[in-house]
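Showing just some of the chains, left in place.
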Amino acid sequence: MKNLLYSFVIVLFILPIIGFSSENIVLQTDFGTKDGAVSAMKGVIYSVDKGIIVSDLTHEIPAYDIWEASYRLYQTVSYWPKGTVFVTVIDPGVGTDRRSIVAKSKTGHYFVGPDNGTLTWIEEKFGLEEVREIDLSKHRLASSLQSFTFFGRDVYAYTAAKLASGKIIFEAIGKPLTTPLIKLNYPKVKIENNKIIGTILILDKQYGNVWTNIESQTLKNFGVKAGKKYKVTIYNYDKIVYDEIITFHDTFGNVKKGDNLLYVNSLLNLAIATNQADFASTYHINAGNHWKFIVERV
Amino acid sequence: MKNLLYSFVIVLFILPIIGFSSENIVLQTDFGTKDGAVSAMKGVIYSVDKGIIVSDLTHEIPAYDIWEASYRLYQTVSYWPKGTVFVTVIDPGVGTDRRSIVAKSKTGHYFVGPDNGTLTWIEEKFGLEEVREIDLSKHRLASSLQSFTFFGRDVYAYTAAKLASGKIIFEAIGKPLTTPLIKLNYPKVKIENNKIIGTILILDKQYGNVWTNIESQTLKNFGVKAGKKYKVTIYNYDKIVYDEIITFHDTFGNVKKGDNLLYVNSLLNLAIATNQADFASTYHINAGNHWKFIVERV
C-alpha cells in the first residue's frame, strides 16, 4: 500500500513537472487563419509547456472590432473550467503605449491582452477580481528577431503559457493597475409607456439572426408571452429599416420555414430571425449602438 | 520488480481517473467559427474531463444541410480510432420534439446528435449496432442560464464528454430506440444498355471537383478503362448542363493543366474535374438527387 501511495503522489506531482500541466489556453484574435500568425502563437505556448491544452475561440473577429471580441468572450467564458487563460488580441492600438494586462475575473478565469475595452462585457457581467499590468521588461519572448515585438506571440501567448503552466503566479505578472481599465460604451435598455427601447448587440452571423440587448427578465416584466404579437421597429440612426407586427415564440419549431419570429436566444436576450433563412441580410441589418430595436404592444 | 509492476498498474488506472482518459471527440456542426458556439461546446467537454482530445471535423457544413453532414461523416469516420465519439449538430428541427440520440456503429464509433437523417450514410455503409435515445432528464448541463437549452452545448457535447471519459457507459444514455432512425433518400445507380445513370453526391468544394455515386466496382463491371473516352451528360432536373466526350484517367498527373478528366476519387467513386481548375463553377454544377450524371460508351 505504501508503494501505491508513493506512486500516486509521483503521478500527481511529477506529471506537471515533465509537462502534463493540463491547463487550458483559449485564443481569440482578428488574425484569420490564412497565415502563420496563430500557429506561431501556439508554437510559443507548446515551447513553454507541451501539457497545455490550446483551443481557439475564434480568429475571425472582424479586424479591429473590440466590441465583438468583448461579446464573444462573454458568450463563451462561463463554459470553460476555472483557471482557463484566454488570450485575446484585437489590437488596433499596437505600437502606441496602450497597456498590456492580465485580468482575473470573479469567475476564476484569466484574460491576457491589450487594455482597450476587450473586457467590457466580462467586467459588466461577471466582474473582475484583479487586473495587473504585464511587466514587459520581464515577460517577453527572447526571439531570434530581437528588434521586433509581435505582442500576440512574444508577450501575450508567452505570458499566458507561463501562467497556465504554473511557471509564474498571477502576482508575478506585474503591478496591479492604478487607473481603471478602458471600457466601451455599454448600452442600456429603456422602458417607455408601451415600448421597450433596446439596441442590436450583435448578429448571429452564421444564420443571420439579430440579437438585441433586451433581456428575458425585461420581457417577463413587460408581459411578453409566447404566441402573442408585437410591433417591432428597427432604426439605423434615424431611419426605419424594419417595421412589422410579429409573433413571439418559444422555439423555432413552432414556425414555418421562411417565417419571421421573435424569440429568446442562448444568452437569454430577445432576438429576431427568419426560420431557416437570413433575416439580417434580407433586411440589411447590422449591429451597434446606432441600431435601435423597439418592441411595442399592439 | 514488484515496484515496477505496481507503478505500471498505477499509471494505467490512476491516469484516467485524474483526467488523462485520452479518448477522442470529433465535432461537426453548421455553426461556423465566427462566434463562441463551438468554443463553448469545447469548454463543456474539457470541464467534464481535460484528458479528452477534442478535434473538429468541420463547422462549415452549409446551414441545415443534413445530407452533406451525413456524407462528411462517412468520408472521415473509418480513419479515427474505435471508441471515438462524433458530435454532429446540424439541427433544423431544433425546438421540435425530434429525438436526441447516441448511435454505436458496427465500426465501433459513437455518434451524438439529433435524429434527422445525419446517420444515413453511416448506417448504409458501415451499419449501426445499437441506437439509444438520450434521456434528457438525466443528461443535460446544469447551466447558469437555466431556462434555455442549447442542445449542441448542453446536451450533445456534454453527453459525448461523459461517454468519452467513461463517466457513463453507453447503456446509461437512455432506452434503445423502438422506432427506426430517420433516413434520407439514398440514391441508387442504374445500368441501362449502354449507360450508367447515377447522381452527383457532393462537390469537392476546395477544388471544384464533382463526385458521383457511381462506384469503382460498377465502372469495372461496365468495362471502363484508363485512356478510353466516354460521353458524359449532366442533367439538372430535365435540363442538360454538360454534354461532352471525355477521357477516363488513373491520375491527374496524366492530364494537362486546364483539361477535364474522369477519375476515381479517394472514396472510390467516379468523379469529374478540370486539372488545377474548378469544374463545378465553370459549368455551374451542384449536388443532389436532381443532378443526374450519365456515362455512356462511345
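A and B label the chains in the order they appear, each numbered from 1.
Everything below uses one rule, namely that a residue touches a chain if its C-beta (ideal position, glycine included) is under 8 Å from a C-beta of that chain, and two chains touch if they have at least 3 such contacts.
Note that this is a predicted model, so its numbers are computed, not measured.
This homomeric assembly is drawn with 2 chains in place; in total, the structure file defines 3 copies of the chain.
The criterion applied here is as follows: only the chains that are shown with their structure count from here on.
For the pair chain A and chain B, the distance between C-alpha centroids works out to 30 Å.
Of all the residues in chain B, the ones that touch chain A in their complex are 2-3, 6-7, 10-11, 14-15, 18-20, 30-37, 39-44, 46-47, 50-51, 54, 63-64, 92-97, 144-145, 147-148, 150, 153.
Here chain A touches chain B in the complex through residues 3-4, 7-8, 10-12, 20, 22, 24, 26, 53, 55-60, 72-73, 75-76, 78-81, 84, 204-207, 216, 250-254, 264-268, 276, going by the rule given at the top.
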